[in-house]
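The complex appears here minus one protein chain, its other protein chains still in place.
Per-chain numbering from 1; labels A, B and C assigned in written order.
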Amino acid sequence: MASEHRAADYAWDVGEIDTDEMILNMGPQHPATHGVLRIELRTDGEVVKAARPHIGYLHRCFEKHAENVDYPGVIPYTDRMDYVASMGNSLGYALAVEKLMGIEVSPYVQIIRVIVAELQRIASHCVAVGTYGMDIGAFTPFLHLLRDREKILDLFEWTCGARLLYNYNWVGGVSHDLPEGFPRACRDFLREFDAITFPELMELLIGNKIFVKRTANIGVCPVPLAVSFDLTGPNLRGSGVPRDLRKDAPYCGYQNYDFAVCLGKGDYGPTGSCFDRNLVRAREMAESSKILHQAVEALEKTEKTDVHEKVPKRVKPAAGEIYFRTEAPRGQLGYYIVADGTGVNPYRVKVKSPCFTAMSVFHILARGMMIADIIALIGSLDIVLGEIDR
Amino acid sequence: MDAKAVHERLKQKFGEKITGANLEAASPFAVVAVEAIEEVAVFCKADPDLAFDNLMCLAGVDFPKETPARMEVVYHLLSYPHGHTFALKVHVPRDSPAVPTVENVWGVANWHEREAYDLLGIVFTGHSDLRRILLPDDWVGHPLRKDWTDPDFYNGMHVKPTPQMADRAMGGEKIGVGPFDFTPPNAHIAD
Amino acid sequence: MEFTYGLLTGLIPGLAGAPSWVLVALGGLIPAFITFNFVGLGPIIYVYAERKISAFMQDRLGPMRVGPYGLLQTIADAIKLLFKEAIFPAGVDKLLFLVAPIIVVTGSFLPFVVIPWGARLQAVDLNVGVFYVSAVSSLATVGLIMAGWASDNKYALFGAMRSAAQIVSYEIPSVMALLTVVMMAGSLSLQDIVRGQAGGLQNWYLFRYFPLMPIAFLTFFTAGLAECNRTPFDIPEAESELVAGFHTEYSGFFFAMFFLAEYTEMFVISSVASVLFLGGFHAPHPSLQAIGALGLGWFWLLLKAWFLIFVMMWLRWTLPRLRVDQLMHVAWKVLLPISFVLVVVVGGLVLKWPAGFPWDRWVGWPITLVLMGFLIVGMIRAISWSRRRTEELLA
Partner (left out) sequence: MKRWFTDLWEGFWTVVIGMKVTWRHLFTRSVTLQYPDVKWQLPPRTRMRLFMKYEDCIGCGQCVRACPVSCIYLKADKRPTTEPAIFAANGQPIKLDVHVFDIDMSLCCYCNLCTYPCPTDCIYMTPEYEFATTDLTHHLYHFAKKDAKFLTLNPKAAAAPPKPAPPAPPAAPAPQAPPSPPPASPAGA
């Protein structure tokens, strides 16, 4: 059965361009492409006839680098892939290598990992939703959300000493224990987030009629298309598919927490529109906050263990390979690691980044949109070019 | 369905074309003959028991030291209805790697295959748009191959600092980058 | 002009005997000079205000470095812009590229000729004042299209086309909303319109035929927002879509001129709206009209215009931006029907009850006070919350 969306149908042929059409080159230097993405648009007036994304402007040879450093040394590089959500990246890698080596970390470390991962999810979604508002033209919610993201980064800096690129999740543990008083600070933050930032975001941006009108009917991604093009995370859930790895294949003890999988419901238009994807992100912030409340409570109850207890002196897995995926803030982040068992370097590390696959469906969704919608679509897919290009 | 059952199902349908398997591995896989990969992929997606409607990952791996030297293309499949995963592998000779494309089965394969072509030089026959994706269009070579060595120049720019440049930097001298650096061509390479 | 004339002859007695062309020239040039300077330097204040207001709304501080509280920031920026190189990218049509900002600035300055700052403080009292304002303020469109076309840049072209469509569309509801006022005043002269609103807040046209005229005011204000390309109608220079729209390729002095024009346009729309609906130079209560011999008309007009400018900024930092087709939708399917209905209904009412509904006298003050009350209560609550929060954090 061939997919109904053949890539060839969307081929780009400049030869057939009409005199009425115009080629607009958006990016790599453009305020709203979320990095150095370049899109060629064939436009007829304001209407986009075809779009062709060009990526690779931020290619930093992650996979080649990973083959040339040892296993722990890859973690700083994973941080730099999705620089908005570094904790999620290193968590996936650490879990993959742990599984390859058969290491099982203690429940205490697992709770710490859940806490940092969920804090990072809130921080990442803050950026995603905030910049989305900025793409649509509302500047204020962006800064309100960044203000709260800064508070999360303060927590991270307090924990591990870095604000953006943490190198926190290690193979077999985490680099630092949570500092004294972390639960209280975390609760403080969550209280303010739940009581002020989140409702204000809903009032100021997401409930706004203009915002709804701008996003609710565009970029509709039907479920078969989303599955065929491997949209994951909030992008898939925006289309109404209840798939969340934290529920389906729990890692780090996510099965112990009570939270809901947010779905796009199509409140203001067809399900799977830009509005749904964005709303799923916003709601997930609230769900993450719920998980955090439980995790912080569990942290206080769990017996403290040395966070370096299971860190191997020398990370040298036996020959083998593994494909491990985690639910990063932007979707399923998969690490395919091949170990040859001879050296301390990974033999091959391939990253399936959620943004990469989200971007690959872009040219189909972009057909027939207006130029302003292109921006809305890019924002709703929530791409980070660092992760697409790696 | 666990990995064994998936393997059984494939084996039963395709017989000899499934040339090997490792079901005990951390992520179990079956090796498929190159020419059969497209029909296996179509079957995997269409068969109601397998229903692998999602291609999670497509990776190319280079094995120059194996005999014969080969490249692998690994397809990690996921079934949304059933929730099970499986991997397919294809072995291709390293000197002329060519694999039929599966982009018509899973749309996402389009970009993954372009990436594998770009970084490893695996040609996907029948691909609609096999261009480089991450590297510039005029890049020469495929860097993720194990025998790759960086070129010294790309369009007249230094790709990596030469030892001379490193020495000069350590000596406290300023070094330019790109076309503004007028270092003579690397004589030490010839030595 | 007569006012200046009277002032001049009063101040310098010998001038009365001078040839009439000298008097005409002086009487015209001096107000022009004052107005031009006031209006031309106004944007320095508005830009500073905009930056500060946006900053406070976003929990930031805004410019703080240049001068106390960053007061000199915009002056420094203006100086920087004036001294910067004006870049002419390859492929621009130099003549059009140069002329475009001049036309835009001219178009935004011309309406000031008829804005009445007081009963006699007006450059010219044209008897077609309203018509003149709406005519010359659309002159800017020509400049914008020229800028977009001459830039040889696709983004600029998109911006220019969008702005043309936008301004042309929004002229109609805006003029329709004006017509209601013109019908009530029975004159196109702005002076006459203001005169019709004398006698305190309850007599302003805003509160006439309640609740019809408030709707007319909102229609006019919305259309005005669109005409001066402010959010949520800023699609001609939509930053996240078109980089900078029609002035993408402009730099230095010419960019500064576009900037000047934009803020001047804001002031024009605000002051025209205050003249037409908010009683112009009339104080909310007749007793506040003057302190002794010093007439405060200019102060009240300025206050009202600045309040409306503040609302514009407030809206800008609150709202997202509309899309092009939605913009047209708002113009043609929302504002235009509303304004048509208003014109017909208000026209009929003017014939029947020329002095307005009987309850009109009693709605003006309560509404104003309630609105102000809301704002003040919100302010106090925010301040007290903020103080409590700070104490909590310090604890």
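Everything that follows uses one rule, which is that a residue touches a chain if its C-beta (ideal position, glycine included) is under 8 Å from a C-beta of that chain, and two chains touch if they have at least 3 such contacts.
No experiment lies behind these values; they were computed from the predicted model shown.
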Item to check | Option touching the unshown chain, where C:95, C:288, C:334 or C:355 are the choices | outcome: C:334
Checklist outcome for this item: Only one of A:51, A:74, A:174 or A:388 touches the unshown chain, namely A:74
Checklist entry - Considering the whole complex, which of A:33, A:89 or A:159 touches the chain not shown? => result A:159
Item to check | Touching the absent chain when the full complex is considered, from A:34, A:125, A:144 or A:237 | outcome: A:144
Checklist entry - Given the full complex, what residues of chain A touch the hidden partner chain? => result 65, 69-70, 72-77, 79-80, 140, 144, 147, 150, 157-162, 165, 167, 175-176, 179, 200, 203-205, 207-210
Checklist outcome for this item: The missing chain sits against chain C at residues 53, 55-61, 64, 314-315, 317-319, 333-334, 375, 378-379, 381-383, 385-387, 389-390
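As a convention for this text, only the chains that are shown with their structure count from here on.
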Checklist outcome for this item: The distance between the C-alpha centres of chain A and chain B, rounded to whole Å, is 23
Next on the checklist: Could you work out how far the Cα centre of chain B sits from that of chain C, in whole Å?
Outcome noted: 61
Checklist entry - Approximately how many whole Å separate the CA-defined centres of chain A and chain C? => result 44
Checklist entry - Listing for chain A: what residues touch at least two other chains? => result none
Checklist entry - Touching chain A in the complex: which residues of chain B? => result 25-27, 42, 45-46, 53-57, 59-62, 74, 76, 80, 83, 85, 87, 103-108, 110-111, 119, 128-129, 132-136, 143-144, 148
Next on the checklist: Please output the residues of chain A touching chain C within their complex, sorted ascending.
Outcome noted: 22, 24-25, 30-32, 46, 133-140, 143-144, 147, 204-205, 208, 210-211, 213-214, 370-375
Item to check | Touching residues on chain C, where the partner in the complex is chain A | outcome: 54, 57-60, 154-155, 158, 162, 231-232, 234-235, 238-243, 317-326
